[in-house]
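Scroll down for the structure; my scribbles are underneath it.
Every protein chain but one is kept in place in this view of the complex.
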Amino acid sequence: MKVTVSRKAHFNAAHRLYRKDWSDEKNQTIFGKCSNPHFHGHNYELVVHVTGIINPDTGYVIDMKILKDLIKEEVEDKMDHKNLNEEVPEFYDKIPTAENMVIVIYEALKPHMNPEHELAVTLYETPRNFVSYSG
Amino acid sequence: MKVTVSRKAHFNAAHRLYRKDWSDEKNQTIFGKCSNPHFHGHNYELVVHVTGIINPDTGYVIDMKILKDLIKEEVEDKMDHKNLNEEVPEFYDKIPTAENMVIVIYEALKPHMNPEHELAVTLYETPRNFVSYSG
Amino acid sequence: MKVTVSRKAHFNAAHRLYRKDWSDEKNQTIFGKCSNPHFHGHNYELVVHVTGIINPDTGYVIDMKILKDLIKEEVEDKMDHKNLNEEVPEFYDKIPTAENMVIVIYEALKPHMNPEHELAVTLYETPRNFVSYSG
Amino acid sequence: MKVTVSRKAHFNAAHRLYRKDWSDEKNQTIFGKCSNPHFHGHNYELVVHVTGIINPDTGYVIDMKILKDLIKEEVEDKMDHKNLNEEVPEFYDKIPTAENMVIVIYEALKPHMNPEHELAVTLYETPRNFVSYSG
Amino acid sequence: MKVTVSRKAHFNAAHRLYRKDWSDEKNQTIFGKCSNPHFHGHNYELVVHVTGIINPDTGYVIDMKILKDLIKEEVEDKMDHKNLNEEVPEFYDKIPTAENMVIVIYEALKPHMNPEHELAVTLYETPRNFVSYSG
Partner (left out) sequence: MKVTVSRKAHFNAAHRLYRKDWSDEKNQTIFGKCSNPHFHGHNYELVVHVTGIINPDTGYVIDMKILKDLIKEEVEDKMDHKNLNEEVPEFYDKIPTAENMVIVIYEALKPHMNPEHELAVTLYETPRNFVSYSG
């Protein structure tokens, strides 16, 4: 009897979609206004889903307080109010698209999870665009 | 060709997370302010998902009016404006965490469903915390 | 490493649930006020989910601009501000329930997708009623 | 010490923006796709605001149950699942724009209100378009 | 040139609508299921609005961090995860309706505000019921 527990969090950041090995023209063609060299930004809404068996002692799959603190330490403290391209090492050589971000967030959380728990992550870049990843 | 039909509902209730066989100190350590002996409460948002084949006569998997009435009878009438610990028998001996609640709701609805339909339930305890269960 | 990319869109339309081969009484019994011969309408919220491998050149599964334009051409241009029963050929002989609509939308989008991508569609008829289909 | 009490409600309806005394061309020029002769429709979200002094016996400005029932009788029962142009007499000779609708709703509710209460009405035609009127 | 700055916060609590000087029957007649002696509860969404002139040095009317901390100290710490009737002294002799609550919250915040700032408070008891007060 597995239950999925989900927690929403929020952070905001600046980013730019471009490749250093492409010309400005090619970056503009592929990424459009998202490649603006002066950066733009988003309010990211994050949902972390943890699936596992309920602990019969507590009625919890995972204590939401622990999950909330883990998201703060592993995601918010590293990305909130940051420039993803310039200040988050995972994106020094990787384009900070929502797709790449959701995998980076998953990989940051996974080592801290109970190995018997399944992890999935959903990331809203805007209210109309979002991505999901489950390993 | 299976389609999932989903219906949102709403109820509010008081609850307290604690175990009678634990001391107040242990309850406070494990459940924090959620173990407040005077109770606290939530507006619960419930989403019930029913998956099945479309009835070619009506174009429905299930008539939403029937699903709405079933949720009212089996969930809202039993839990809305109630104290879960004191007034809902399923929680006399079970901690009313969101995880335990979503299973209780699933078990209340399941016997009334078409056996060819798959059932899943999502329960929001707050806008930032939610749980899902599908049997 | 598959990621799901999702895009929300919006259209509004009039419709009526009824079968030409049923009497008005039977339509009223089965579909209630949804069979009103003068039509009623909804703001439909559509979410299109595309699952695939990230293109290492761009960091995209699919360019959101391309997905947005595809939804506009294949769904919004055909259904927005339309009477589904009278103006959308797929519903000349099919009841425009949300269930039938989500399949019609899936079938309209599918031929334009990369065959290696999985497609799923969610359609909100009202904020409390929605349906999902993934082929 | 005046407090404003607000209640949200929901209905859906079909409509068409056009004037009988204008040509189809002129209607198309002024109202665009909103003048589609086959109608289109919306999920309308309604918020009714009542401002007055708190009754010291009950702690209420107005009992929300009474306000909810009044909205049902005077607005939902008349407009929900209806064609505004064809079935709601106020719009036989008045274009059912959101602006005209919010005044019609205000005028329907006002005679039933305590004369010492101030009334205001907000009507969402879509999540992005809404109107407000306070007499 | 006055600007209004608004901050949303969240807390949840249990309450019961009843008067000690009324019989159970009268409480039931007036307050219905809201008078349940075992209490029920809500997720309250709070919006605090502060209107004033922009400080030309900072571009702020009020530092949002300061407003957020003030709401935490004066409202969340006193009401979150509490039983309003039993644990919040302002409601020992006052019915905790949303109307009375919004005034109590206003009065708790007002003494801490810059006297040149205007204060208004909106409180959502459920997604469909809310109240506002501005002194």
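In order of appearance the chains are A, B, C, D and E, and numbering begins at 1 in each one.
Going forward, a contact is a pair of C-beta atoms (placed from the backbone, for glycine too) under 8 Å apart; a residue touches a chain by one contact, two chains touch by 3 or more.
Note that the structure is a prediction, hence the values are computed from the model and not measured.
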Contact set of the excluded chain (shown chains only): A, D, E
Contact residue for the chain not shown (choose from A:C34, A:V48, A:V61 or A:M101): A:C34
Option from A:N12, A:T29 or A:N114 whose C-beta touches the chain left out: A:N12
Missing-partner contacts on chain A, residue numbers: 10, 12-15, 33-34, 36, 38-43, 80-83, 86-87, 126-127
Chain E residues that touch the omitted chain in the full complex: 1-9, 54, 57-61, 64-65
Touching residues on chain D - with respect to the absent chain: 17, 19, 30-32, 94-100, 102-103, 127-133
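Definition applied: only the chains that are shown with their structure count from here on.
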Shortest chain-hopping distance from chain C out to chain E: 2
Label of the chain whose CA centroid is most distant from the centroid of chain E: C
Comparison of D-E and B-E (more C-beta pairs in contact): B-E
Longest centre-to-centre distance from chain D, chain (CA-based): A
Approximate Å spacing (C-alpha centroids) for the pair chain B, chain D: 34
Contacts with 2+ other chains: residues of chain C: 127
Graph class of chain-chain contacts, one of line, ring, star, complete, other: other
Chain-chain contacts as defined at top: A-B, A-C, B-C, B-E, C-D, D-E
